[in-house]
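Accompanying notes for the structure given below.
Only one protein chain is missing; all other protein chains are in place.
The first chain written gets the first letter, and so on, giving A and B; residue counts start at 1 in each chain.
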Amino acid sequence: MLLEEISEGDCLVVGLQETRLDAVIATSFRDALVERIDQGHRNIVLDLSQVGFMDSSGLGAVVYVMKHLGHKGRLHICGLTPAVMAVLKLTRMDRVLKTFESRQAAIAA
Amino acid sequence: MTSKLKLNGHPDRRSLQNAVDYHLEVTLAKGVDNANPADYQMALALAIREPVIRAMNATEARVREAGAKQIHYLSMEFLIGRLLANTLRNLGLYDVCAEVAADMGMSLADVLETECDPALGNGGLGRLAACFLDSLASLSYPGYGYGINYQYGLFRQTFMNGFQREQPDNWAVHGTPWHIERRDQSSMIPIYGRVEAELDIDGQYNPHWLDWNSLIGVPADIPVVGYGGRCVNFLRLYTARAPAEFDMGIFNAGDYLRAMERQVAVETVSKVLYPSDSAEAGRELRFIQEYFFVACAMRDIFRRHAGAGHRLDDFGRYNAIQLNDTHPALAVVELMRILVDEHSVGWDAAWEITRDTTAYTNHTLLPEALERWPASLFERVLPRHLEIVYEINRRFLGEVASRHPGDDARLQRMSIVQEHPCKEIRMAHLAIVGSHSVNGVAQMHSELVKKQLVPDFYELWPDRFNNKTNGVTPRRWLLNCNHRLATLISEALGSGWIADLSQLARLEPLAADGEFRRAFREVKLRNKADLARRMRAATGVLTDPATLFDVQIKRIHEYKRQLLNALHIVHLYCRLTEDGWALPAPQTFIFSGKAAPGYALAKLVIKLVNSIARVVNADPRVNRSLRVVFYPDYKVSVAEIIVPAADLSEQISTAGYEASGTGNMKLAMNGALTIGTLDGANVEIARDVGAENIYIFGLTAQQVIERRLTGNAAREAYESNPDIRRVLARLTDGTFCPEDHTLFVPVVQALLDHGDYYMHLSDFADYAAKHERASRDFCDVEKWTARSIINVARSAHFSSDRTIQEYAAEIWGLRQVV
Partner (left out) sequence: MTVTEPLRLVVPATLVDARAATEKLMHLCDRFDAEDRALYGTAVMEWLVNVVKHSYRDAQGGHITICAVAGAEAIELIVEDTGRGIPPGKFEAAPAEVLFDSEDLAAVPESGMGLAIIKSVMDTVRYISDRGVNRLIAVRRWQR
């Protein structure tokens, strides 16, 4: 599971370099982000522009990460493809996850 | 052109005619010219079916809109009988249909005769369920029956050389228009497999039922048309099928064969009705049948509950379930399983719902008739259910132990799980523990249930026990089967009695009216003439309608004592041929009923009656005074022709054995006088019609018990009564069995050597004496007719409408939906 990580001010921008955020990689993805959070990162921008497929394991991992941050941090998601957006809408997670049109917008917020 | 038949008001002849023509021509592809009565019956049924189904849907919609509580009556048997005539009467369409038939050159009565009468029950239990459905619909209660759609009903009885022969009753062979299949409402039923115990995340016990097989229950609905035609409920019967999803394997052609095998095995579940008292009744297939229909019913009830938008906690508020005997007792367990396993409801909440919803009706005092299933059977077939039974029992015994600490004997007696001699589940205990109400079916019976059958439970929960005396529907059992009498009554009283039988009381003053008596007698005579014709056609025996028609029509069983009746006939034969005595009034003795295939003694009694008949009917010395007929293949349609024609009704069970009886009520309602013991509902009938209008004889239940304790009641009767000695001698001297003198020895042995458990000999003298009195009384034609009228007038209490109103008010908490 490949991640591209860039620091932008006090944000950590994580770009998932996989085409599918699914059960195969969900656990390692989650663990990687949890590690970053435990290292002190509070503001995370998750860029999913490479991701064309998501299942509930992947979604669950994202939710886990969001909960792990809790109120002390923020998780902003950008680069949502129509496929992934469709899954978020179906599961009504689009009301819970903070999504943005572009990486800049996600960082700025 | 489809039928535009409307039910309300009176559809005109024209639209009815059109509908019938349409179905003859289009549906059945028969021309109007080459249609026979059976075709016509089918076309008529199809024509009527459309508006009935619409009314059924409308009723369902009304019930849903009213958010009304519903009763689900679970029974292994529903003896509904022929449907078309009853439906026409309830819709008020009988007469117009008769006209339409006449226009086509047919008699409606002949047409109606061609309808199949499926024997989907053994006797009283099944017929009670059917009468209840009729009353529920006629009183506009939301009430539904759930059962099994047996392919083969109770065997068809024929006689060969006087012996009963059993043949399969493949009733649906000719197709029936009254079954509306509802594939879309199929239920998937798990069975077999094993349970793996797990603890889930919260440390809770999480049972996982694995490796189960699937049965699919496909329902077919039979509309139940209430009197007046407005309320039409349904009886939902399930057929077992293998899951279609497995008919074709994904890859392998070999799967197809396996699928076929699977199909054959599965479909045996709803194939055959088990005759009661049979050894097979203890077998696995019967157990599966009981589970199958209960599981299908519960699935369906839940689905309808959810479909109406109700919450799960309100299940008990909107649903009542009645267990007709212990056969559906698994409903208690299945309800718990669905709530706890499938809907994750906590045990206590689920138990409250279960008890709130469920009620149990006991139908027997015979301890050997109380169902017990081996725990090993449960383990194999319903592993998860067994666990639930154990848990129910554990908590139940905990409750008992806290009330009666240290009383281990009581715990053993009351436990749902019997440990010795083998581990078995006592279904009656399960039913009682899981229900909020336990009722018997006649006052005396309900008392005996409390005092004798399950006194420990009565002590624990006295408020749960109550009585609901059985009843019969006055539509089928008076309006429909005895239309002549119904017309006479309506001419005198108006037709209000049909929906309110208490109005029959107004008939009583007419007993003093000579003109009314004459008309009443005329009706009875015509009914008897019809029966005489039928008996001639069915058995070849010629009978005279002017004689006293004495009938005993019920299952053949020792406790019902057809044998006592037979012994008495032999006694009369002896008196006539040896004592130079004459019968005050000539009599025709009519028997009808089936013996369970494995019940040797009962089958021997049938042979005895037939043998007596053969001798008596051919003997010129007696055959003007005495005739005996055994009408073959007893079923609802046979009862419908015998009941209206009876003068004397034999209800002679050993006191303390017949829970209620319902034949007694039908016969009294149609003007027969009863000769009977103080057993079951006879007690209440005697109380209502008055001692002078009934012939009560024999030991009371208490006396039976005392007599039995003396140990030699039979010998004593034998030694002190020369009539008895003579009768028994005739049974073994070849008078009735020239080919084999030893044929009836087992009967004599049962009476003499094995203690005459059912007290035939002890009751013999009193029985014979009362019979003689009845025969003399019959000669006073006017007096007899008056008493006959009084029996009708005072039989109102025995309408199943009254019974259902009691259930609805006291057990189910239902209200009518009009």
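General remarks:
Following the convention adopted for this analysis, a residue touches a chain if its C-beta (ideal position, glycine included) is under 8 Å from a C-beta of that chain, and two chains touch if they have at least 3 such contacts.
Predicted model, so just to flag it, every value in this text is computed and none were measured.
The missing chain, though absent from the display, is touched by one residue of B:His208, B:Arg403 or B:Arg776; that residue is B:His208. From the set B:Glu65, B:Glu181, B:Asp313 or B:Glu342, the residue in touch with the chain omitted from the display is B:Glu342, counting the whole complex.
Contact with the chain not shown here comes from a single listed residue; of B:Gly92, B:Pro190 or B:Gly228, that residue is B:Pro190.
Mapped onto chain B, the interface with the missing chain covers residues 188, 190, 196, 207-214, 242-243, 245-246, 250-251, 262, 338, 341-343. By the touch criterion stated above, the residues of chain A touching the omitted chain are 20, 22-24, 52-57, 59-61, 63-64, 66-67, 70, 82-87, 90-93, 95-96.
What we mean here is this: only the chains that are shown with their structure count from here on.
Chain centres here are Cα averages; for chain A and chain B they lie 68 Å apart.
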